[in-house]
Structures are given as structure tokens and as C-alpha cells.
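Scroll down for the structure; my scribbles are underneath it.
What you see is the complex with one protein chain gone and the rest in place.
Which chain is which? They are A and B, in the order written, and residues in each are numbered from 1.
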Amino acid sequence: MLNLVANNSTVTEHEAVPDRITSGPRGAKPRRTLSRRNIVVYGTLIVVALYYLLPLYVMIMTSLKGMPEIRVGNIFAPPVEITFEPWVKAWAQACTGLNCDGLSRGFWNSVRITVPSTIISIAVASINGYALANWRFKGADLFFTILIVGAFIPYQVMIYPIVIVLREMGVYGTLTGLIIVHTIFGMPILTLLFRNYFAGLPEELFKAARVDGAGFWTIYFKIMLPMSLPIFVVAMILQVTGIWNDFLFGVVFTRPEYYPMTVQLNNIVNSVQGVKEYNVNMAATLLTGLVPLTIYFISGRLFVRGIAAGAVKG
Amino acid sequence: MTGQTRGSARPNQWLRNLNAKIASIPMILTAVVIFLGGTAWTVLYSFTNSKLLPRLSFVGLDQYERLWAAPRWLVSIENLAIYGLLSLIFSLVIGFVLAALMDQKIRFENTFRTIMLYPFALSFIVTGLVWQWLLNPQYGIQSIVRSLGWTSFNFDPLYNSDIVIYGILIAALWQGTGLVMCLMLAGLRGIDEDIWKAARVDGIPMWKTYVLVIIPMMRGVFITTLVIIASGIVKVYDLVVAQTSGGPGIASEVPAKYVYDYMFQAQNLGQGFAASTMMLVTVAIIIVPWAYLEFGGGRKRA
Partner (left out) sequence: MKLRSLAAALAATVVLPFGAANAVDLEVTHWWTSGGEAAAVAELAKAFDATGNKWVDGAIAGSGGTARPIMISRITGGDPMAATQFNHGRQAEELVQSGLMRDLTDVATRENWKEIVKPASLLESCTIEGKIYCAPVNIHSWQWLWLSNAAFKQAGVPVPKNWDEFVAAAPALEKAGIVPLAVGGQPWQAAGAFDVLMVAIAGKDTFEKVFAQKDEEVAAGPDIAKVFKAADDARGMAKGSNVQDWNQATNLVITGKAGGQIMGDWAQGEFQLAGQKAGVDYTCLPGLGVNEVISTGGDAFYFPLLEDEEKSKAQEQLASTLLKPETQVAFNLKKGSLPVRGDVDLAAANDCMKKGLDILAKGNVIKGTDQLLSADSQKQKEDLFSEFFANPSMTPEDAQKRFAEIIAAAD
């Protein structure tokens, strides 16, 4: 590797290096047109994409069919008669006990839970990771090791101890309590994520900032944050998905007025008795998944921006 | 190595790094109160005969004796071993290869990434349901292939005790590899372009550059991914419930399901805690030495 870096200077002279900020993804030298490599790359990606899309296709097709058609039909066949009723039902009519207003009931609660929980858990964990990577103090590694082992504890096992802790803190049944719980359970993986990412950034940068007299927070906000967009995106994907889809914590640690929409999803999908309405199940799932999906799509830009920002470090 | 933080021999060391210490308070509290405290609590109550509510009436090792005599627990462990190993290998390999492909300055990167990642957005319950359909011999993949003329085609993993765990694996990989790909991609994007240029100038083939240079540089990302995958494996539960309920019979049971079922369905907290203690001990035996090497002695840099 040293050898490679040493060669570096000669490289820049040899080739016309495209401006890194606009160059987009890294990787091997871009090759033009329909090379054999391109066929392999795109071919593989398209085949893989089909594997990922097949279940989605089945879900969408099913969600557009009526129940009689589902009972007789082939799951891969497109609907003979397209109906949007399952979607309407999932969003606005499906019953949870006596409340028949579908997923819409819990939607804003889910937003109210997800936004602060995601922001706070990522903020806390990124600072943890930064402290662990760049400002190590005695004992930090011990706490961190405990945290990592904690990532392996099944959530359900922790329910009763956490009920006790929250009760003693006086936040049982409140939104604050739930945000704390999400921050706690997001912490191991997120801290690890940030710690390892920050540790991988060039140390010279950090040292230079120290020499300039920058402190803990200045370096975090001015240097680390702008260089870490891709990893923040990954953290956001993890948290938004996890918290948005969380059912257990949402119902165990809050009161009914804060129940997230997964409670309705669970009721729609999990109703043990009566006929299973597969079309409504699928529509409900897709509706619930829309928010994380939107985030994924939007975050794509940050991935690309992250590269541009990363150019600082050269 | 982080010399500026290593001055612990000097006076007033409590004030050194004060900001970092203050910033770490939430982490320390979580680690000590919740994870350490919660674990100690769980272990303590695993020696009791707590039923619906935790109660301190000790019964020694009874819960553990019963646990290791239960056929279902033994099947669960075996399943977890097979599932865990395969899932770890396939997730890492598939995730990395996809990320490497995505990093070839391809067009439609955003679209491809979203396609691979979207299963992660869907709840496990429905993932299980959809794959239950796809793998159902009567109207899923088997019937489609048969209707194409290959009538002897047999593919019914969910109804065959011997291979049911692979049926679950297929669904799990579908759900989780997108995230692994994303993590790897974020790691690849953190690698200096100059490295690639240098490798090209030296005429090193691309695959060799990946194996010998890039992967070692992505150590941190790999470790993160490993922990995410592994903790997911240990906790695997919903997917099994949704796809097979642990069936046929007890053929696809997993330890986490044993823990939950005994805690909440059987209302035998003691038994559930004993099972989760065994899971934790196993995890700790593997992780603590590794974590000590990895995070303990001086910091490693790529």
C-alpha cells in the first residue's frame, strides 16, 4: 500500500485526472461504450434487480386484485380486473377493534415518533463514535464493548427491566420515554458505525485542526460532519426503517394516543381469525413502506454529495 | 496514535478530555444501566421459577436443566448455527460484490440502489408472508416451473423439514443484503481515488486490488457490517414466525423464538431468561475476546 501511495504523484502527472468533485463514484477507470465489462456489470445488476423485484411484483399485483380472484388465481398473474379498493381499505377503512379508520389513524403518530427518535439517536451515537475514535479516554473501550454485546440481546428480554427504569424515571407511557428507548437500542450499532467510519478518516486532518486550536465540538461540526454524509445516510436508513417499522416498543412503552401505524398494520396483517385479506395486507405493507422508501430514494443524492464532500480529504 | 489523548500520566487527568467524557455520558449510562444492569437482572432471574411476573424464588439450575433437555431448544441451536453461518457468508459476499458493481460509475445507480434496498423497508411479517407464497408448492415458484413443462420440478422448502431453514434463508437474504450493499458502498466511497489510480498504474488487476488493498482498508466497515448481520442473526424471530411458525413441527425453530415463546406464551419468565442467558453467554464468549483485541489495545488505522 505504501508503494501505491508513493506512486501516487507520478500518476497525477501521467493521466488527466478528472475533477474529483464532479467525477461521481470511485472505482476503476471509467470505460466507455459497450465493453464486455459493461455487459457483465449491467447484466448482473439487472438479473439481481429482477430477483429483488419479483416479490414486489407479486405484492403489487395482489394488492390490486379482489379477494375472489386471489382465491382462485395464480399469484404471478396480473389482475383481470384492477381494483384500488384494498388500498383505500388499508389506508382509511380497515378496522382495529372498533376503530375503523385504517392506517391513517397512526400515520402522524409514527411521524411524531420517528423524526425525533431518529435525530436524537443519530446525534447521540455520532458524538459517541467521534469521541471513541478521536478522543479516547480511559475506560471508554470497556463501555463500548458492553454496548456491542448489548446489540445481541433480544429486545423482548429487556422489556421488563426497561419498564421498571422508565417507571422510576417517571416517563413511562410518554413520548419522551419512547424516544429514550429508541435511542438506547439504536446506540450499539450506530456508535459502532460512526466510530469505525471516523477512525477510517485521515488522521492528519484531525491533527491539523488540533494544531489550529480547534476543540472537541468545533472539529466535530466543522470537519467530521461534512466528511461523513454517506455514513449519516446509512445511519438514517437504519434508524428510519427500524423506528418506523417498530411495533413492540411503540405499544409497550406508550399509551394508545401515541400508537404508531404499525399497530394498525399488525392488526390488519395479524388478525388470526376470519378470512385473511391478502390484498389489503399487501396494500397496507406497501403503504407503510412508502415512507422509508421515499427516504431511501432521496438519500441517494446525499450519497453522491458525500463523495464530493469527501474530496477534501485528499 | 492519538497521542494527544494519551497523556493520562499527567496531572488532573479527570479534566483531560472533559468534553469527550461529557459527550459520552449517554453511552456510559446506556452501557452500564441498561445493558449491563439488564443483563445482570436477566441472569439473576434465570435462576428463579418466575412465571408471569419476575419473582425472586430461586430454584438453582432447574431452568437450565430443563432447557438442555428440551428437544426444541436443541433443534433451535442447530438451526441457528446453519442459518447463521450461511447467512453471514452470503450476506457479506453478495453485499460486497453488489457494492463493487455499483461503484463502477454505472448509470442509474440511484435506481439500482433503491431496488436492492427496498425490501429492507418492509416489515418482516409481510416479507415472511410473500415468501411463504412464493415458496408454496401449490401456487408459487414450483407450480410455475411445472406449468412450463418441467413437471418433475420439486421446490417446497417450507414444507420439508430437512431444508426448511434454507427457505427462510432465501427470504432473509432478500430482505437484508441491500443494507449490506449500502454499508459496503459507503465504505468504498470513503476510499481515496488515488489508491485506484496507483493500482492501475502498477498494472494490478482489479480483483486483486479489491482483495489485497481495498478490503483491508475497509476493515472498519466490514466489522460494522459483521456486527449488524450477526446481531440480526442471533435475534432472528419475526421472519420465522411469519413464514413457518417454526414448522413443519419444530423443524425451523430458532433460539430467540424459544425465548419469546416461553417468556410470553408459556408465561415462564425463568425458562425464557435461562434461554436468553445461554444466548448471551455464547455471544459474549465469542465477542468479548474479539472486542478486546479490536477495541482494547491501541487504535488501529488503515
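The criterion applied here is as follows: a residue touches a chain if its C-beta (ideal position, glycine included) is under 8 Å from a C-beta of that chain, and two chains touch if they have at least 3 such contacts.
In this text, all values refer to a predicted model and were calculated from it rather than measured experimentally.
Chemist: Looking beyond the chains shown, say which of B:170, B:266 or B:288 touches the absent one.
Modeler: Checking the options B:170, B:266 or B:288, the one contacting the hidden chain is B:266.
Chemist: Out of A:103, A:159, A:192 or A:219, which is the one that touches the chain we can't see?
Modeler: That would be A:159, which touches the missing chain.
Chemist: Which residue, B:41, B:64, B:159 or B:290, contacts the hidden chain when the whole complex is considered?
Modeler: In the full complex, the listed residue that touches the missing chain is B:159.
Chemist: Need a quick check: the contact residues on chain A for the chain that isn't drawn.
Modeler: Contact residues on chain A toward the absent chain are 95-99, 156, 159-160, 163, 166-167, 172-173, 248, 251-253, 255-256, 263, 266-276.
Chemist: Contact with the hidden chain only, please: which chain B residues?
Modeler: 51-53, 55, 70-72, 132, 136-138, 159, 161, 244-251, 260-268, 271
Quick note on the criterion: only the chains that are shown with their structure count from here on.
Chemist: Distance from the CA centroid of chain A to that of chain B, rounded to the nearest Å?
Modeler: 15
Chemist: In the complex, go through chain B and note every residue touching chain A.
Modeler: It comes out as residues 2, 4-6, 8, 13, 16-17, 19-21, 23-24, 26-28, 30-39, 41-42, 54, 98, 100-106, 109-110, 112-123, 125-127, 129-131, 133-134, 139-140, 143-144, 174, 178-179, 182-183, 185-202, 206, 213, 216-221, 223-224, 227-228, 230-231, 234-235, 237, 256, 259-260, 263-264, 269, 272-273, 276, 279-280, 283-284, 287-288, 291-292, 295-296, 299-302.
Chemist: Which residues, counting only chain A, touch chain B once they are in their complex?
Modeler: 1, 3-5, 7-8, 10-12, 14-15, 17, 20, 23-30, 37, 41-42, 44-45, 48-49, 51-56, 58-59, 74-76, 124, 127-128, 130-138, 140-141, 143-158, 160-162, 165, 183-184, 187-189, 191-193, 195-197, 199-201, 203, 207, 210, 215-217, 230-231, 233-234, 237-238, 241, 245, 247, 262, 265-266, 269-270, 278, 281-282, 285-286, 288-289, 292-293, 296-297, 300-301, 303, 306-307, 310, 313-314
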